[in-house]
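What you see is the complex with one protein chain gone and the rest in place.
Chains here go by letter, A, B and C, matching the order in which they are written, and residues are numbered from 1 within each.
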């Protein structure tokens, strides 16, 4: 069972494969890791250490039998627990080089926490925002980078308000925004929009934002604010889309809103897409 | 690889175990199965075929190494796809007998669908209720049977209504009711309360029930009904508890309400328990 | 609160919207329903009643404020609890017509149960397969229909077998196959491949299929079968892809395999796509 005995056994992964099927991506998923993220906040110096779920992979040419899975984890370790856009580019290059692949791919999903201040009392506490990074490097040169965030908000139904003598049903809605960036050459790759900016746009588009802490004066404020600003899922996707379609910093985008309707067991949803996505399904 | 060759190999499960650790329960879980359930509705003749997730097990004496897992599935097959209280008793007896165990245990989780009629338009459609059966047979004689259901409802916040000049935040709430029944002798075992009755009690205790289909006249009705009947999670658990504590057909019970607060990312919850549970954690 | 009073209030959804944002799809999701499905099995007469999670929607022109959500549920009710390919087409047409939309879209997710017979003992029991239907009707004429299934299998690692003097790590793998069909004219729409056929192809490509019930003679058989037929995730996607790329009944397809590696907390995965998908992300 000594390492020596290993040198004589062959490495199955390097065998020739004659099925003539190239693999779009192969790697590891659902890898839990702890990383310090920067680049989410408007304050460029801000960073936060959070739990993440990662996926790392590479394409595989048709003649090669398999990739070296353990190297993917080693490539991640070289990031030394830090994750920013530049680090993602370097990781994509390492994944590709160490596998001898044409393309490399990765994704990271994590909750990032931002302070939220109650509108009247001014009480401050952190709220979690579910974020995702997905990136694909083609031929070690062409990059598609996607940053996404799910923003929970309050939505109050315009129809319910209109047809009722008093009251209006409202609920928690989830606004998932996906921003896609293309770069013909990784050398010029630079992302100029951060997720905190998107989060603020979304919260400003809702009937009311959510808050981790609300005193009675705040609860009165947000209750009336929501009643004054009714939104259908249609209104939510349109309001957020109007901001994104003007944004030259984004190549393609999707806004999906899902309302957990308080009068139904099912949800209401709406989707708008814009720009030209580089990703076919 | 013929069956014959098997007769000579020993059956590991029947080996003597000297660790002197009796096992409370051992078996299979997350078994998906399709069954026809009866006994949920007030109409005793009603039945419904639904997808289920089942768990089946038995206790194991300290001197025996293992149980026979495949027999558990065979025991379930003998139920021939039908599930009612009598069938559960028979299954518990089979599980025990075929393993030579003192105790046997099972659980079934499934969505059961009931018609719900819109309050004004009268439109009818089915709504799903998440149900669970859990049962434990001690020494083949003493039975603990638990039936549970999660009822989704609308709750409108009394505080938000009181402190605001107009409007009130409301949301989807989930009321999980757990009814426990004890029988010193399985022979006398008979359950006289069905989950549909519990569902109706819970929906009557909420700010408003949920409906699969609501026309505009109905939406106006439920919007105003909810505003007229505000409920805290505290009110919900208390209203449901008041009905259960009077109910001689139940030996022990728990009501848990979870509101998906429309003004917060987190939920509000409350729990009340009554009677004397036979189950220690 | 009488229906009469409603006739005077305006219908907010029909208001003019001046934001000039057309909505790709808007509707309801996570609607639980009970339906009788046919068209999954090779036996064309076979059908099964199962619990489903449905999503129904339509596109919305930029000048219209909102759709009529309740009509979506009514459209589903008209299917009278039956779901087959023809019924899906009719539902897509109803969704579109009743909303006055250009496009309509739907999806259904459900577990379908098929008998599986143990290889030696011949014991038979049902196993669940997670299935999905997704369909999009463009301009009431052009159809994209996607049928998917997740098949759980056993995979044994070729590298582990090769480098070890005895044994080899193996685990449960999940093979998700997605078949896409395009029809320029709904009138000619006809799907000639059923998911049971795909399931059989996938199970034949694995180290071994899974079984709901295995006696000791069967367990010996599948243990040795898996050791004799080692598979990387790369082998799995390639084997299934070789069958699909030859299949003229499919316009585009994806095979994704995820192994719940028994030696790691993370999973191994691989993806191959073929044909020309009509769906951009």
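Everything that follows uses one rule, which is that contacts are C-beta pairs under 8 Å (C-beta built on N, C-alpha and C of every residue); 3 or more make two chains touch, one makes a residue touch a chain.
These numbers were taken from a predicted model, which means no experiment stands behind them.
Within the set C:22, C:168 or C:186, the residue that contacts the chain not displayed is C:168. Chain B residues in contact with the hidden partner, per the touch definition given at the top, are 6, 9-13, 17, 19, 21-32, 55, 57, 60, 65-67, 69, 158-159, 162-163, 232-235, 237-239, 241-242, 245, 254, 258, 264-273, 277, 279-281.
In the full complex, chain C makes contact with the omitted chain through residues 127-128, 152, 154, 156-157, 159-160, 163-172, 208, 210-212, 214, 216, 219-220, 222-224, 226-227, 260-266.
Those residues of chain A that touch the chain absent from the view are 1, 3, 6, 9, 11, 31-34, 48-51, 70, 73-74, 77, 110-111, 113, 120-121, 123, 125-128, 212-217, 220-221, 224.
Rule of thumb we're sticking to: only the chains that are shown with their structure count from here on.
Chain B and chain C have Cα centroids lying 28 Å from one another.
A separation of 36 Å divides the Cα centre of chain A from that of chain B. Taken residue by residue, chain B touches two or more other chains at 127-128, 212, 214, 216, 220, 224, whereas all remaining positions touch fewer.
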